[in-house]
Structures are given as C-alpha cells and as structure tokens.
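Each remark here refers to the structure printed beneath this line.
Every protein chain of the complex appears in place save one, which is left out.
Presenting chain A:
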Amino acid sequence: MAESILKVEHISLAFGGVKALTDVSFSVERGSVFSIIGPNGAGKTSMLNCISGRYRPNSGNIIFNKQDVTKLRPNDRADLGMGRTFQNLALFGHMTVLDNIMVGRHHLLKNNWITGPLYWASKAQKEELAHRRYVEEVIDFLEISHIRKAVAGTLSYGLRKRVELARAMALKPDLILLDEPMAGMNLEEKEDMARYILDLNEEFGITVVMIEHDMGVVMDISHEVMVLDFGKKLISGLPDEVMADPHVKRAYLGIEDEDTDALQEAG
C-alpha cells in the first residue's frame, strides 16, 4: 500500500439551503487512478471544485501532499502540483495551442514583466526555450504536434479536450483532476483518451482523480471508484466491489424493475 497523496476529510459544502456535499471523506493513493461516479447533481464536480480550490468547503479539510490546502487559492495549489481540466472546455480561445500549454508552465517560469521583455539580455530566452522543450514532450505524448500553431478556439471538440489535458500536464502536477475527460466523444476518441490517461499515470507517474460517466472506461482503468449520491458518499472500493453493491445499482446504474422492488422491500 502506497501512501496517500490526497486526503479529503469530512467535507461539507452548502449553497444556501442546498447541500451539495455532506460529510464526504476519502483518500487517494499516490500513483493510482481514482474515479468518482454518480448521477447528475450528485456533487461530483463540486467535490472536484473543492479539491482544486474553486469552492471553499463549509467544513472539513483537504490534505494534499501532507499539507493542508483547504484555505489556499487555486493558483497556490497549482504551485504545489495540482492540475485539472474542466467539464466544459476552458481553453484560452484566442491563443495558439502552444501558448495555451506554455501557460501551464507559468508557475515554473521565473521571468517577469521586466526580465521577460529584456529577452536576450536576461535569461528569459534561455528559460522560455528550455520550457518549450518540455512542452514539446507533452505535445508529442498527446499526439497534437500537427496543431501546435493552430488557434485553440478553432479546434474540434475532441482535440480541445486533448489540448486541455496537455495544458494540465504541462504544470508537471503530482495529481491531476479530470472532469469528464471523455464526455461527448466517439468510441475511438474515448479509447485514445483512456490510453493517454493510463500512460500519463504509468509513464509520468501522475495520480489521476477523474469524474466519468462511461462505466466501461471507469471499470477498465480505475484502481478505485467512489460513488456519490445526493452529496453523500455511498461507497468506495475496487471497481468490481462497487458495481456489485445494491445501493449503487439502485442509485446510479439502474437495474431491472423486479430487483428494484425487491430492494425497496428489503429496505
């Protein structure tokens, strides 16, 4: 058993009277692929937003790399090595793909508004080019080299998703949060994406926390699955264990009517 990279302890989040999350706790092992599933409105994205710092939970703690990050701003979490992608595309539409990914290197670059413009006189040029080299590695890995000079807003949906993944990878994160990386993709694109997720997990050693609705993918690539329903954690464990759980079947997967009746009778 490896150590845990992310520990979520008793997170509760409410928007006025709406309880988005109630007392959710879990921990993610370093180097694993951790999936969060659940019906629409279960609080999956809220959970991810709490981890990445978009929302601040009403109570509870988030421990990342043995450090309490509950009160940190999103940009500070990026410095600590947390990257994420969004459910709805969130690329910088007017920038080229290359620049988009270079923004991911922001927290690792040192030049500023004075040393940057002194390009040749300061070390900015050397620094930019060194980081460009790493960015090209990511571009090679995700097979987007043919579009590196294209403007991000002009790309197709599948490619934009991939560029977004590239941008998050350029952060050189220890932990990457993926919000529905395969939504709206066809089978081939899904297979590609699943392969990238596995590779970035195994080759780059990045821990993955993802939300995904495609059960086939979740079953195949996750090490651990957690089910949320109405803001509460139903169960977490190995994919097969979770799938076998009757509550999960009722809440999310859907089963035959007779079985549901039987379950409801059983209470």
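Here is the rule we use: a residue touches a chain if its C-beta (ideal position, glycine included) is under 8 Å from a C-beta of that chain, and two chains touch if they have at least 3 such contacts; residues count from 1.
The working rule: contacts and distances are computed from a predicted model.
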Legend entry - Choices "NADH-quinone oxidoreductase subunit J", "Fe-S cluster assembly protein SufD", "Carbon-phosphorus lyase complex subunit PhnI" or "Branched-chain amino acid ABC transporter permease" - which one is the UniProt name of the chain not shown: "Branched-chain amino acid ABC transporter permease"
Legend entry - Hidden partner chain, touching residue among A:57, A:104, A:181 or A:231: A:104
Inset, instruction - With the full complex in mind, choose from A:86, A:196 or A:252 the residue touching the hidden chain. - result: A:86
Legend entry - Residue in contact with the excluded chain [from A:10, A:149 or A:247]: A:149
Inset, instruction - Write the list of chain A residues that the hidden chain touches. - result: 52-54, 73-75, 78-79, 83-84, 86, 90-96, 99, 102-104, 106-107, 109-113, 116-119, 124-125, 128-129, 132-133, 136, 147, 149-150, 154, 167, 171
